[in-house]
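Below is the structure I would like to discuss, written out as structure tokens.
What follows is chain A.
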Amino acid sequence: MNNIVILPIIIPMILGLIMVIFRRRIMLHRVLSILSMTGTGGAAAYLIYQVKHEGIQTLQLGGWEAPFGVSMVVDMLSALLLITTSIVALFCVIYAFKSIGREREEHYFYPLFLFLITGVNGSFITGDVFNLFVCFEVMLISSYALITLGGKSIQLRESIKYVLVNIIASFLFLIAIAYLYAVTGTLNMAHLSERVAEVGQGGLMTAVAIIFLFVFSLKAGLFLFFWLPGSYSAPPTAVAAVFAALLTKVGIYAIYRFFTLVFYHEPQVTHLIIGIMAAVTMVLGAMGAIAYKDIKKILTYNVVVGVGFILAGLASFTDAGMTGSIYYLMHDMVIKALIFIIGGVIIAIAGTSNLDDMSGLIQTHPYLGWMFFITALSISGIPPLSGFIGKVYITEGTFTSGYYWLGAIGLITSLMVLFSVMKIFMNSFWGETILSEEMEKGTTRGVMFPIVALVMLTIGLGLGAELLHDYVEIAVEGLMNPSLYIEAVLGGNAQ
Partner candidate 1 sequence: MSLSVTSEIVAGVLILIGSIFSFLSAIGLIRLPDVYTRSHAASKSSTIGVLFTLVGTLVFFVIHEGVFSIRLLLVIFFVFLTAPVSAHLICRSAYRSDVPLAKSSVKDELKEVLVGENREEGRQ
Partner candidate 2 sequence: MESLMSILIGVFFAIGTYLILTKSLLRIILGTSIISHGVHLLIITMGGVKAGGPPLLGLGSTSFTDALPQALILTAIVINFATTAIFLVLSYRSYKVLGTDDTAQMRGNEDE
Partner candidate 3 sequence: MIETLLMIALFFLVLSILAAVYRLVKGPSIPDRVQALDNIGVNLIAGIAIISIFMRTSAFFSVMLLLGILSFIGTIAFARFLERGVVIESERNK
């Protein structure tokens, strides 16, 4: 029992609710949002410490032993994701201070933002299938609110698609839970794992696994990503950044959890399917990224590519692949938030998102330009920035498991990603300067801090990969060895 486990959910939730009560106090909102992110970050850091020294931390809510109550479980993977989430969200919210606008602030931007984080954190922590669904819904409902916040016509138009797709996904999630319950009679993931292991992952169980894969793929944008580009280009930048950084990751996390903890018995079927889906995702995403001359579109398709690449590591189902994926997952969260923020700033300055209409910004905004350059390199895994280790090990993982095609696609698409982001760099920052400072529609004032901080983070994650190694290793060990998780959750009461 460890009540700290619940803090990443409770802190943003309570503080957000307090903000709802004191609606007009914007300064209070800002202070509380920072407080909440640092709070969850602190809790996550402490959890990492505990997980490292004491093993997987669990909390049986209400004191009901698993599998009857709901278990909250923090293993190293969750803890790492939690801390990354906190950091990324912190900078996104700081960016929002200057960019989101008074009206949105008064219409519950910060509370909704925190609620989103609540849902995300909840999904990372929970050890119960149905509770995962509920956490998903918390996240999704907040995201519906955030994506429509402001009610501009493009937001409304795209959010309808987003909402509908997610509603259907939720239904499918529920029917998957229903089937699962019929077959196994339990909802606790550890218990599920045990029961599945007991009878072996037969045909029907594999089919259930596929429904779950389908549902989570929808959330993660793995293969079923068609809803993603539109919806991520609609909301205000701060929101888009946090979406790009976090929302797909929840789906990815869920895929990881399920296909390492529960449905890991038939990797030649399930993981191969994941691999094929990842490959198609990468290819289509990369094609989308190079196809357009619109910053928002390029960036959103890059989100898609990232998803495919991370899951390629899972598909390999090897230590190396997993290690790479976890590194890449953390990298991707940071970098997607960063590139969306910078992209937003560029669009704000130029007043357009069309690359043909902008040029030579580096003359007036050199720092922004170089930040973007570093980000662009990092996003395509150029060493020694943060994507590098992930890229190397995911590739190694796919090679080791014999999926050479998957690794090759990963590398080729990373080149296409580089091409697409460099296209932004070369078109918007290089070339003749056509926009004098007076003509600019936006400013970089006040938003450079989060950008610089995140750039430092991506450099730091790359150069300091060693610092993370121990933790990632523990996380991989946990993933490859489900009995640790089961032991931690069920303890001696395993049936």
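In picking the candidates, the idea was that all candidates are chains of the complex that A comes from, given by their letters.
Keep this in mind: a residue touches a chain if its C-beta (ideal position, glycine included) is under 8 Å from a C-beta of that chain, and two chains touch if they have at least 3 such contacts; residues count from 1.
What you see is a predicted model, and the numbers here were worked out from it, not measured in a lab.
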(request) Spot the contact partner of chain A in this complex among 1, 2 or 3. (result) 2
(request) Can you check the complex and tell me which residues of chain A touch candidate 2? (result) 130, 133-134, 137, 140-141, 144-145, 148, 151, 153-154, 156-161, 163-164, 167-168, 170-171, 174-175, 177-179, 181-182, 187, 230, 294
